[in-house]
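A single protein chain has been removed from this complex, and every other one stays in its place.
Chain lettering (A and B) follows the sequence in which the chains are written, and residue indices restart at 1 in each chain.
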Amino acid sequence: MRFGRTSKAVGIAAIAAIALSACAGNSGGNTPSTGAAKTGGTATVVEVNAFNTFNPNTADGNTDINSKISYATHSGFYYIDNKLNVVHNDKFGKMEKVSDNPLTVKYTINDGVKWSDGTPVTAADLLLQWAAFSGYYDDADPKAKTGTSYFSYAGDNTGLSLTDFPEISNSNKTLTLKYSKPFADWEIVLGGPGIDVPAHVVAQKAGLKDTQALIDFFKSKPRGNPQAPLPADPKLKAMSDMWNTGFDTKTLPADPTLFLSNGPYIVKSMNQDQSLTMVRNKDYNWGPTPSLDEITVRYIGSAPAQVQALKNGEADIIAPQASADTLDQLKALSSQGVTVDQGNQLAFDHLDLNFSGPLADQNVRTAFLKTVPRKDIVNKIIGKLDPNAKPLDSQIFVPQQAAYADSVKNNGSSAYQDVDIDGAKKLLNGATPEIRIMYNKDNPNRVDAFSLIRESATKAGFKIVDGGLGKSDWGKALGKGGYDATIFGWINPGVGVSGVPQIFKTNGGNNFNQFSNTDADKLMEELVVTTDRSKQDDLQKQIDKKIWDSAYGVPLFQSVNVDAYSDRITGVKLMPNQTGVWWNFWEWAQK
Amino acid sequence: MVTYIVRRLVTAALILLGASFLVYLLTALSGDPLEELRTSSAPNRQALMDARINLLDLDTPAPLRYFKWLGGAAQCLVPFSNACNLGKNISGQPITEALGFALVQTLTLVTGATILAILIGISLGIVTALRQYSALDYGVTFMAFLFFSLPIFWVAVLLKEFGAIGFNDFLRNPEIPPVVALGIGAVLGIITAVAVGGETKRRLIVGGSVFAAVSLILFYFSLTQWFRNPGLGPVIIAIMGAGIAVGVTILVSGLKNRKALQSSLIVVGIGVIAYFAVQPLLNEATGLMIFLLAIAAILIGVAVGYFMGGYDRGQSMRAAGLTAFLVGALVVVDRFMQAWPEYFNNSRVRGRPIATIGAGTPNIQGDFWIMSTDTLTHLVLPTIALILVSLASYTRFTRSSMLEIMNMDYIRTARAKGLSERSVIMGHAFRNALIPIATIVAFDIGALIGGAVITETVFSVRGMGFLFIDGLLHTDPNPVMGVFLCVAITAMVFNLIADLAYSALDPRVRIKA
Partner (left out) sequence: MSQPTQEDELLAQQALSEAAATQAGSEVTSGLSQGQIVRKRFFGHTGALIGLAVFALIFLLAFTSVGAFGIPGWWKYNHVDVSPLVNDGAPTSSLWPIAWGEHPFGQDRIGRDLFAMTMRGAQQSITVMVLIGAIAGAIGAIVGGLAGYFRGWVEAVLMRLTDVIIIIPLLLLAAVVGQIANRRDEGSWLNGFAANNGVVILGVFLGFVSWVGLARLVRGEFLTLREREFVDAARISGASNARIIFKHILPNAVGVLIVNVTLTMSAAILLETALSYLGLGVKAPDTSLGLLVAQNQEAFATRPWLFWFPGLFIILICLSINFIGDGLRDAFDPRQKKFKAKTAVETTRHSSTTAPVADAPKGS
C-alpha cells in the first residue's frame, strides 16, 4: 500500500479521469424509455421448461414449451379446442376428405397466407412436413444397422406411412394425399396445428435454389426401402440435418429466417433459460385475431415459486402442477383478484392386474378390484383439489369426451363403484392370495393410493406386498413380471384412436399385463381403419366393455388441471391436453 | 518450488482422471435414462426409445463411453484449437455452451453472497471469540447453528413471502404505524444492549439510545414516505461519513493517531464536495466508470493520508483510503436511491420492485441505474438466503481459529510489551487467524462454482447446480461431467494456490519439494 511517489498516484488519477470522460461520452445521453403505449396490453405466462428449439417436431425438441411457442407463432389447417374437437381454420386453408376409398385428403392453402419474411406459405411447406412426418425416405433397419433415418420425427408415422408421394397442384397451393388403406386419425396427422418449418429456408440452407427445386428433388427420390438400403443422399441429409437441429437455439438467432412466423405472434427476444417474448405479427389475418400485443413467457420450475410469482405480480397466468396445498394457496389469492380454474387432465392413474400368477383367475381379479376403495382414493388424493372429482369410469374415454357418459352406462364399471369386502371374500372363498403391487415410490399420489388399497384389500384377506420401486427403476420393471398388480398413469391422447390397440391389443407395445381378448382384438383392428368419428366411438364403447368384463383393472382418477390468472387478464380457459391454457391464447386480453 | 508445483499438477491430473472415470460410471449407473419413455402410450414408443438410445449412445457400455467422452474432452487441452468437445446434453445443446451460460448465472448468484458471508462470518467470529461465553457469543452461536439447520428451500419460501411480497405490499403505502416503529426500535435496542457488553449502566445507555434513534428514524421515514422516494443527500452523507471516518480510524490506527483521524475526516469533506461534482457524471454512468471512480476515490484517500503523514504515514493512508472508498460507496448508494422512484414506476416493474424469481425483469429497458437496480432487486433474496445458511461455518471457524491464536505465546508477548488491546487484536491476532481461514475460503470457491442446487431451483435460476441435477435426473452423464470438471479443476487449482499462499504467509509451514 505504499506509493513511492506522489506524482505516480496523481498520474494514475489523471488517467482514470480521462478514461472516465471517454466512457461517459460513449454511453450517450438518452433517457430511459418506459415501455411503449398500450394498445392491446401484455401478459406474462409461466412455463416449467425452458424453450430450446423452433422446430418442436423432432424427437429431442418435442417438449411442451417448444410446442406452445410454435402454436402461438404458426398457424395451420386446424386446432384442437378444450372440448377435444378438431376445429378447422378455414381462413388458413381447407382440409377435406375427397374420397373414402381409397382415403384421399386434399389440403388447400389460401392466398395471402405468408411467412413473416413475405414468402407465401405454399404446398412446398406442407410437403416438407409430410416428408419429415411420414418417414417416406427412411431406409434404416434398426436391427441390421443398415440404411439411413433422415428426419427424426417425434410423432407416430403409422398414418402417413400409408400414403404415396402426394400430388401437388401447379399453383403450388394444393396438396393431395392418397392413403393405401383407411386411416382413422387422418384429420390430425398433417398440416396443423402449425406448419412450423419454412421450406424455403430449409431448401436454401441445403443448397437448393428455391422451393420448386425442393419439390422436384423430393419427387425424384424413391420411397426408402429398409430391405435394400441406398447410400445416404447428401442433399436429403443436409435438409434433414437442418430440420433436425438447425432450428435449435436458446438465444434469439441473428439470422431472422431461423424463426419465421406464419401465425399470430412472432418471437421478439429470448433470454436464455429465463424468458421469451413474443409480439404481434402485423401481417397475420388468416385465423383467430389475438388481442394482446405482447406475451412474455417465463420459466419457473417449482409450483410454490409459481404461486409466489403470481402473488408478487411477476406473472399473470400460471398453470402449476398443483397439489391441494398449492390450490389452497391460490384460492387464498382471490382477495387480490386472482381467478383459479380447475378441471381434469387427460392423464389418469390406474390399477392394472397381471393376467398371470395369483391373478390369472378371473374371480381373484374381480375380488381384488372389489376391494379397491376408488371413491376414497379420489376423495383423499384429489378431493381437496376438486371437491366434485369422481373416479374415472372408462378405460378409453375421459369425461371431456362426449362418448364418455354413454360408455360408462353399460361398460360394467358400476360393479366397482363401492368397496365390497363381503363380495370379495365370497369370491375368494377363504383363499388368501399374496399380491405384490408395483408402483413409483417417488410419486406421492401413487404411494397414497397404494396405502389405501393395501388397507382395504387386507380386510378381504389379500396379503399385500409393497413392491414399490424408485422412479428410475419402476419403468424398467413394467411388463417384466415380478409383481401382480401395478399402479401407474396413462395419458389419454384426447383426439385420435391409434393409442388404443397399443395398450389393449394382444402383444400391443404397451400391453404390460398380458391382457388378451380375441373379440377386443378384432374390434381394435376395425377401429384403426374406421374414418368415421361416430363409428369410432361405437367401436371404442364395445372395446371398453370387453376390457371391464375381463376384470382388467380399474382407472382410479384423473390428474387435476389447475390454472390461475391475475385480475389484469381475461379470457383464460382450461384445456385438458398438453397445449394447456395456450389453446385459446388469442382470446387473452388485458383488462 | 517449481518441482513441487509440477508434482502437484501431475498428481492433480491423475486424480482428476480417476475421479472423472468414477463420476462418469456413477452417473451412468445412477438411473434409467429411458424412464420417461417407458410408460409413454405413444404408438412409436420404441422408435423414440431407439432415438434416445442413439442420442446417449446407450449401446456402448458406460466404461467405453467414458473413453469416447475423454477423447472429446482431451481436445480441450489443445490451446486455440477450438475443438473442445464435452458432448451434448439431452436437448442437443453442446455442453461447452451450456456450461458457459450456467457459469455466468451461478457466479452472479453466489459471488456476492459468498463474499458477504465471509465478511460477516469473520467479523462475527472475531467478536464472539473476543467475548467468549458471553450472552453475545451464545446468541450468535445459537443463531448460526439455527440458520445452519434450516432447510434452504424453507428459508427461501419465507423470504419470498415476507421479504418480497410483504415488502412490496408495504411499499404500496409505506407508512409505519407508531407501535410498529416503537417495537422495532425496542427489539433493536434490546439486542444492542445485550451485544454491547460492559456495565449495566453502559448497556442501558447504548440500548436506550439505539431504541430512540431507530424509532425516530422510522417515524421520519413513515412521514416522508422515504421508502417510496429514498435518498441520503449531502447532509446525511456527511454525518454518516464522519461516523465511518471515526470507525475506520479506530480499527486501522486507533483514535490516538490524530493524523489518521484528520486525514479520514478530510476525505469525508472531499467526498461531500465530490458528491455535487460527480452527479452529472453519474447520470451517464457505466459499470467501468463506477469501477474507475472507486479506484480514483481510494487513490485520493491514500494521497490525502500520504500528505497528512503523522508518525505512521501508512496508517493514515490506509485509514483515509478505506474511508474514501466507503464514502464513495455512500454516494453511489445515494444515486441508486435517486433512481428508485423511476424504477418503481417502470411499466415492467409495476410498483413491485423486489422479485421472487429469475435474474432480471424481462424486456426492461433503462439506463445503468435502472438496469443495476433491476439486477439487485432480483439478487437480494437469494443472497440473503445463501448468507444465512453459510454464515455458520465461517463464524464458528473464525471463532475457534481466533481463540487458538489468542493463546499463542506471541500474543502474550505483545500484551506484555504493553501494546493496546486494539493493536494486539488487529495487528497480531487477526492477521494470523486469517491464514487458516484462507484455506477454507479456497476450498469454498470450488463449491461456489458448483452452484447451489436447491437455491437455484427455488429462485428459478438455471446455473451450474441446475445443469448438474438435471443431468443427474435424466441420467445424462455429459452435463454432470461438465460441471464436475469445472468444480474439480477450480477446487484443485485454488487448493494449490492456498497451499502456496499458506507457506508464504506462515513461515513455519514448509513445502516438501
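We adopt the following convention: a contact is a pair of C-beta atoms (placed from the backbone, for glycine too) under 8 Å apart; a residue touches a chain by one contact, two chains touch by 3 or more.
Please read these numbers as outputs of a predicted model, since none were measured by experiment.
Peer 1: Going by the stated contact criterion, tell me the shown chains that border the hidden chain.
Peer 2: When the full complex is considered, the omitted chain touches A, B.
Peer 1: Check the options A:K390, A:K441, A:R533 or A:R568 and report the residue that touches the missing chain.
Peer 2: Of these options, the touching residue for the absent chain is A:K441.
Peer 1: Which residue among B:N44, B:N346, B:S390 or B:S460 touches the omitted chain?
Peer 2: B:S390
Peer 1: Using the definition of touch stated at the top, determine which of B:Q132, B:N229 or B:N345 touches the missing chain.
Peer 2: That would be B:Q132, which touches the missing chain.
Peer 1: Please identify which residue in A:K205, A:K384 or A:K425 touches the non-displayed chain.
Peer 2: Checking each option in A:K205, A:K384 or A:K425, the one touching the absent chain turns out to be A:K384.
Peer 1: Which of these touches the unseen chain: B:L22, B:L64 or B:A329?
Peer 2: B:L22
Peer 1: Which chain B residues would touch the chain omitted from the figure, given the whole complex?
Peer 2: 11, 14-16, 18-19, 22-23, 26-27, 29-31, 131-135, 138, 141-142, 145-146, 148-154, 157, 161, 197, 386, 389-390, 392-393, 396-397, 400-401, 403-404, 406-409, 435-437, 439-440, 443-444, 446-447, 450, 452-456, 465, 468-469, 472, 480, 483-484, 487-488, 491-492, 502, 506, 508-509
Peer 1: If the hidden chain were put back, which residues of chain A would touch it?
Peer 2: Against the missing chain, chain A presents residues 303-304, 323-326, 328-329, 332, 380-381, 384, 441-442, 444, 447-448, 450-452, 455, 466-473, 476-477, 480, 482.
Just so it is clear, only the chains that are shown with their structure count from here on.
Peer 1: I'd like to verify one number: the distance from the centre of chain A to the centre of chain B, where each centre is the average of its C-alpha atoms, in whole angstrom.
Peer 2: 41
Peer 1: What does chain B use to touch chain A in their complex?
Peer 2: Residues 30-32, 34-36, 38-46, 48, 50-52, 55, 90-93, 101, 105, 157, 160-161, 164-165, 168, 281, 283-286, 288-289, 292-293, 295-296, 299-300, 302-303, 306-307, 314, 317-318, 321, 342, 345-348, 350-352, 354-363, 365-368, 370, 457-460, 462, 475 of chain B touch chain A in their complex.
Peer 1: Which bits of chain A are touching chain B when the two form their complex?
Peer 2: Answer in residue numbers: 1-3, 6, 9-10, 12-13, 16-17, 19-20, 23-24, 26-29, 31-35, 44, 50, 52-53, 59-61, 63, 142, 152, 154-158, 245, 248, 250, 269, 271-275, 277, 296, 298-302, 304-305, 308-309, 311-314, 471-473, 475-476, 478, 488-491, 493, 498-499, 502-503, 509-510.
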